[in-house]
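Okay, structure first, notes after.
The complex is shown incomplete by one protein chain, all other protein chains being positioned as in the whole.
Chain nomenclature is as follows: A and B, assigned in order of appearance, with residue numbering initiated at 1 for each chain independently.
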Amino acid sequence: MSPLTHFIVSTPPHIKSEQNINSIMRWVCLALAPAFCVSLYSFGWYALFVTAVCVGACIATEAICQRLRHVPVTINDFSAVVTGLLLAAVIPPNVDWWVAAVGGIFAIAVGKHCFGGLGNNIWNPALLARAFLQVAVASQMNSGAWGKLAQGTDGWTKLGHTLHGAFDQLANTPDAVTGATAMAQISRPVAETKDFVMQNIPGYWQLVKDSFWGYEGGSIAEVSAVMLLLGGLLLLWKKIITWEIPVMYLGTVALLGWICPAPYLYQGETLYTPLFSGPVLLHLVGGGVMIGAFFMATDMVTTPMTKTGRIIFGIGCGVITIMIRVYSSAYPEGVCYSILLMNTCVPLIDAWTKPKKFGQHAAASANHAGK
Amino acid sequence: MTVAIIAMAVLGAVLGLILAYASKKFHVETDPRVDQVLEALPGANCGACGYPGCSAYAEAVVLKGAPINMCIPGATGSAMAIGKIMGVEATATEPRFAMVSCNGDGVAQRFEYQGVKTCNAASVMGLAGAFQNCPYGCLGLGSCAKACPFGAIRMGEDNLPYVDENLCTGCGKCAEVCPRKLPKVGPESRVIFVRCNNKDRGALANKTCNHACIGCGKCERECPFDAIHVINNLAVIDYDKCKLCGKCVNVCPKNLIINVRAERKARKTAREEKAAEETA
Partner (left out) sequence: MSGAFRGGTHPHDFKEFSRAAAIANAPVPDELVVPAVQHIGAPAKICVKVGDIVKRGQVIAEAGGFVSAAVHSPVSGKVKRLDKTAHPMGMTVDAVILENDHNDEWAEGLNTEPIDWTTLTAEEMKKRISAAGLVGMGGATFPTHVKLSPPPEKKIEAVILNGVECEPFLTADDRLMRESPKTIVEGLRIVMKIVNAPRGIIGIEENKPEAIASMQQAVSGINDIEVKPLPVMYPQGAEKQLIFACLGKEVPSGGLPMDAGAVVQNVGTANAIYEAVVLNRPLTERITSVTGPGIERPGNYRVRLGTPAKVLLDLCGFKKGLTKKLIYGGPMMGAAHYDETVPVNKGMSGILALTEANEDDYRDCIRCGRCVDGCPAGLIPSEISILCERVKYLDTPSVNVLDCIECGVCTYVCPARRPIVQWIKVAKSMLAAERARQQMKAKQEQEKKAAKA
């Protein structure tokens, strides 16, 4: 039945802001683009292939899950694309293609739709998938030998082997160029002198510079701190994200990274560096802090809704990151787990930081005066 | 090794004793009949009995002596089963079902509506009277169909709800959610039904809908049992007095008083004819 007038009637407001889920997700994709460009330059086409596999797996899984759940299929809102990109960003560039696919499927199916789809998940899907891969295929994720400017031939070779069914060869495929990532160098370094300070070792500045520009090894899109910073600033400028989480996260990482005495090995003995001597810059530009602070910890669904809550969240992420980075002997990098742990705390933070309703204070004091 | 085995055994024994003591000490007496009654209920948790859910009703029956025939969806079957458990004679309850008191002729929407697609939301916008021509009729957004725990209501192509009498148990959830209280739950013996809710004066009602009750009073005059009256410009049947003679059905100029049985029969024959046609 067609209505009698063509005027649309709804409750106010009759105008809406320009930001909707689609536009937000598209801006995030755009903000990630420069970092992926650098990864293409650093790691070659195979990195792009891994990214494509991640994104493709995410989109396909989203469509299938939504079909199964009998809800509208919303793959054109770009949220699955963002999850795929973020997942690709935090896995090594030389993983097997099926690792990327499994990660993508896990991220969407378990990380998102098990909880009820976009908006209802507790943990950041991309990070959840990374954590899953970290335990499931540790050898691929923790090689600690991600190619520095490796032109990625190894990945293609592996792919070729896989396609030919030569699975047994996989384990033996050597990495083309090996070298510890920046984070692996921070975590319990072996020192040659007794009063070791990270900043004083030769090559420290080179390491910082390389990490900043993206010549250092690492996961696909977390290599170039400067590009991630640019992307993050774009999101801040477009008001897609708010300042609280990135600023508090990076600030806490810098502060604690500077203050905390770091353990190091000297002639088989564990010693600690003095207070206020941590490698601040390396903490900021190395590893996944940049992508964590701007893209992962700012995921709207899994972060607190109030401003105070976001500040607490950012600080918490920073504290846990430094704890893992500096003191954990098992993991050189703590961004992933710090954000996942803080995601877990979000309902609690939200409950603590409920905004005061307008006039509550006045009402309370009026009551007080009345008594 | 031996130490470990012994330690575990001792630990197990001690904890077991504690548990056994606790279960004796904090034992709560439950009547096994509560569970039996609960099993005899349909488990829809519809609340039509007046208790919050089936288990609450089961408890009320066993522990507080609530009447055994309160379950409307379960009807006679449930009442008999509960009666057997409780050792009480069950009287047969009449099946009840809902009927919608709107024939949907005046419900064309006046405009395209955007927003929350539930009847309550639409009626709260201050547009209750403006949503369609008829301010008393069905809003057509299907809140009743969504609320029905038995899937007995289906929205037709004309945006009107249709109640499947075989599935409907008369729990009244639909009437609860309807902002205009159009679904009316009644016993099977309610054969004559006024399918309109328009309380406007005749001229106005006539303008909004071709099949609106105009309060002409023909039914009232025709009824030999004083069972139908025009109240607030709307014909209302007093089912205590109604003898199902069907005279009102025949005189209603707007054809909005219906004989449910006759309609059902007509529908059945129509269906059979259609089936016969299809097979032929």
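Criterion: contacts are C-beta pairs under 8 Å (C-beta built on N, C-alpha and C of every residue); 3 or more make two chains touch, one makes a residue touch a chain.
Values in this document were obtained by computation on a predicted structure and should not be read as measured data.
*Asks:* From the list B:R33, B:K84 or B:R110, which touches the chain that is not on show?
*Replies:* For the chain that is not drawn, the touching residue is B:R110.
*Asks:* Mind listing the chain B residues that contact the chain we can't see here?
*Replies:* 110-111, 114-116, 118, 120-121, 124-130, 135
*Asks:* Given the full complex, what residues of chain A touch the hidden partner chain?
*Replies:* 3-17, 19-21, 23-24, 72, 74, 116-120, 242, 300-307, 310, 354-363, 366
Just so we're on the same page, only the chains that are shown with their structure count from here on.
*Asks:* Quick check: in the complex, which residue numbers of chain B touch chain A?
*Replies:* It comes out as residues 108-115, 125, 127, 130, 158-159.
*Asks:* Could you list, by residue number, the parts of chain A that touch chain B in their complex?
*Replies:* Chain A residues touching chain B: 1, 3-11.
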